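Below is a slice of the complex: some chains, not all, each in place.
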Amino acid sequence: MNITLAQAEKAIATAKEKAKAIDAKMNITVVDAGANLVAFGRMDGAWLGSLDISIKKAKTARYFDMNTGIVGELSQPGGSLYNIEHSNGGLITFPGGVPIKNTKGEIIGAIGVSGSSVDNDHTVAEAGSKAI
Amino acid sequence: MNITLAQAEKAIATAKEKAKAIDAKMNITVVDAGANLVAFGRMDGAWLGSLDISIKKAKTARYFDMNTGIVGELSQPGGSLYNIEHSNGGLITFPGGVPIKNTKGEIIGAIGVSGSSVDNDHTVAEAGSKAI
Amino acid sequence: MNITLAQAEKAIATAKEKAKAIDAKMNITVVDAGANLVAFGRMDGAWLGSLDISIKKAKTARYFDMNTGIVGELSQPGGSLYNIEHSNGGLITFPGGVPIKNTKGEIIGAIGVSGSSVDNDHTVAEAGSKAI
């Protein structure tokens, strides 16, 4: 019920290929069902500050079993989850974090990507999550 | 590819002169390409709370290789990077952090200034960054 | 002067092979010259608590440009560096962290391994560091 290192490495390899295809330099994190780091890679020249953001996106996606951008829609001023980012040692709630499911549809981990526009980050995370 | 202490001290000296010229009391931080502290100076009478802000501005500018104010425009409610400040142990995303480049245009560090209005903070940081 | 992702992945792949050869399950971290994460892998079934230890070992090895076990010899009660572990957000000073050098002998990063005995951890880290 938990992502393996081989699966996580496959997700990162696929995400890296997608990143290169759209000319972006990404930090890519994969966490397991326990929201703990399984694999990570920072592409050469990727923003240093995106390292922590990619980790937080992956954790946020698994913490709530949804894409991070959905959490971010609810965490705006006046929203039902306003400032939820203060929990869990810091969440990142804009797009780029996506749950990873096995063939049965069970969530076995999550991927977080950061280093470009949030649209690009999400595109690359989506590609990585679908590699499993 | 990394700023030297002599360069960092020159940036701080230039920033201090600019601060005096506009009658402001500043905290001034210079970090290297790895976002680690190289030099720091707090002018007599400068706000104590600006100490940490100047450090976080310098780090933020290097984390994303851009002026901190640009990040702040995107991190507003409804913006694509809303609440990015929760990453990396706390970012500061209003003006006053500026990357430092060598003569080849490569980023070798960053400077962060805090102690006055954000316009003044940016002006002083800009002066410091151009001393290299 | 900084390790690349390709080099970091090669170090992790070599370390994993060595770990399998000695029947150990390891967490393996590679940091760059700025002590920032470049790549990470947790082998299936590896201790969860060793995740953070492998990161701290890699950082400690780069923070002081030496094998972590050497720091640990000096940080014992009565030693010259007693309780140095309280710095830098927490150091790990027993064996398993090793600097990584390029062919010119310059330090370009470090590797940290945790998941078995400290002797095994060091053996695997050493193997990974020599892959570059």
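All chains are identified by letter, namely A, B and C, in their written order; residue positions are counted from 1 within each chain.
Simple rule for what comes next: a residue touches a chain if its C-beta (ideal position, glycine included) is under 8 Å from a C-beta of that chain, and two chains touch if they have at least 3 such contacts.
Computed from a prediction, not measured in an experiment: that's the story for all the values here.
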{"item": "Subunit number of the complete homomer, 3 shown here", "value": "4"}
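In the analysis below, only the chains that are shown with their structure count from here on.
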{"item": "Rounded Å distance between chain A and chain B, as computed from the means of their C-alpha atoms", "value": "29"}
{"item": "Rounded Å distance, chain A centre to chain C centre (Cα mean)", "value": "25"}
{"item": "Chain B residues counted as touching two or more neighbouring chains", "value": "34-35"}
{"item": "Sites on chain A touched by chain B in the complex", "value": "47-50, 52-53, 56, 72, 75-77, 83, 85-86, 90-94, 117-118"}
{"item": "Touching residues on chain A, where the partner in the complex is chain C", "value": "4-5, 8-9, 34, 36-44, 48, 51"}
{"item": "Residues of chain C touching chain B in the complex", "value": "1-2, 32-36"}
